[in-house]
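Single-structure report; data block below.
Incomplete set of chains, arranged as in the complex.
Just so it is clear, A and B label the chains in written order, and each chain counts residues from 1 on its own.
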């Protein structure tokens, strides 16, 4: 019923990552309180520069200066929602891409209404697990919390629909990741179940997606490359670790050491 | 003067932890800003699922869905206090247990008044160091900050009194931990002084206590098992580390690797 898309060719991923390394983009992160340090460290390790600026006036000012914006609603509250709206408006005005991570959308009302509102503000990309992408697309979602219990391939039709409706590239991640613009799609292999035992790996991936959205060229390829960089380094880190504690240092080291040609 | 309670028998701790592993409870954490990542990673490593939901309406909605709630007042401010009260009311209504970590209570007025108010809202458990438990019980406390300078055994009478007054299981932790329901008590051995050089080990223990409170059966045993899991893994991590930096990865790995039968 669901045809599995092809994997992004290695030489295209390598070309995207090469461009990323040359640009070292500055990323404005309005993300949840739990994952801020890991998010910043992942961006630094992979070669980008993160900054978190939260007061609404400054958030708007900074979004015009930064190369891309990340919006993550994991610990959304009303004051932060105001900062997010100001930052998004400024980013859109300055034609800087912004990426949405709709954490736990569907299960909780306040964030679900907010995420639906954000959908109309032209996100460049949305990264979520299967239940989040299904909830955003309006299809039935299962799951009560932040873990996905649906298979990401089963959510690909919802992802395609969401891409067409919002104009965003959708990355639906899980054991396999799928990235689509509504028509075309790439599969991304790699990663490891151990990564679900470390808080913030998905949120950090969304930050890397946001950073890759600042590149010129085919955004579908760029977002798929972001997913591939993270899944490859995740695999390497798992091979060097004996649990979720030793995973994190090994993961950041792997991101730091990864050269574009290794993606080929 | 103070009789040392017995240690919780290993087979009872093993049975509690076995049940915990089967349930993988979902824990709502309203905790302090400094320790959110470690708290989440400890819960994930030990086999639970954490989530932090802070907007008052959502915090209430999520407390009804989660298996247990943690309230930690380390970085309390008025907006977060409102979220906590909403979450506690919802948890009580849905008959989900909530656990209090009264960080630095006694030394600072705002949180002390708030903690006293929370005491009347039927906490399932309270985890603190000796000075915090003494301050909550109304007995004289020493200490100016977050470290305990009183011996936990000396605070056991205060813990018993606090248990009887509040209806909660009290865990007073230090070089040795003591857990009491006001009548019965268990001692918990293990841990290491190095853990006091890593921020959030006590706060993370409170989250694990909250998670174990979601189990059926004797809550005194369940809370003592939570303390034992953490102290045993702390000891193992210290044996593999050369300071507080290498302790944290080793600690999370040890929690992840711990099997119920190892508690026997």
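In this text, contacts are C-beta pairs under 8 Å (C-beta built on N, C-alpha and C of every residue); 3 or more make two chains touch, one makes a residue touch a chain.
Since the model is a prediction, treat every value here as computed from it, not as a measurement.
S.K.: Count all the copies in this homomeric complex, not only the 2 that are shown.
M.R.: Counting every copy in the complex, the total comes to 3.
FYI, only the chains that are shown with their structure count from here on.
S.K.: Since chain A and chain B share one sequence, what rotation angle in degrees maps the C-alpha trace of one onto the other, as a multiple of 5?
M.R.: Going from chain A to chain B via C-alpha fit gives 120 degrees.
S.K.: Just curious, how far off is chain B from chain A if you go by their C-alpha centres, in Å?
M.R.: Result: the chain centres lie 33 Å from each other.
S.K.: Would you tell me which residues of chain B are touching chain A in their complex?
M.R.: 26, 33, 36-37, 40-41, 44-45, 49-55, 57-58, 61-62, 65-66, 79, 83, 248-257
S.K.: Chain B touches which residues of chain A in the complex?
M.R.: Touching chain B: residues 32-35, 37-38, 74-79, 104, 107-111, 144-147, 196-200, 241-246, 248-249 of chain A.
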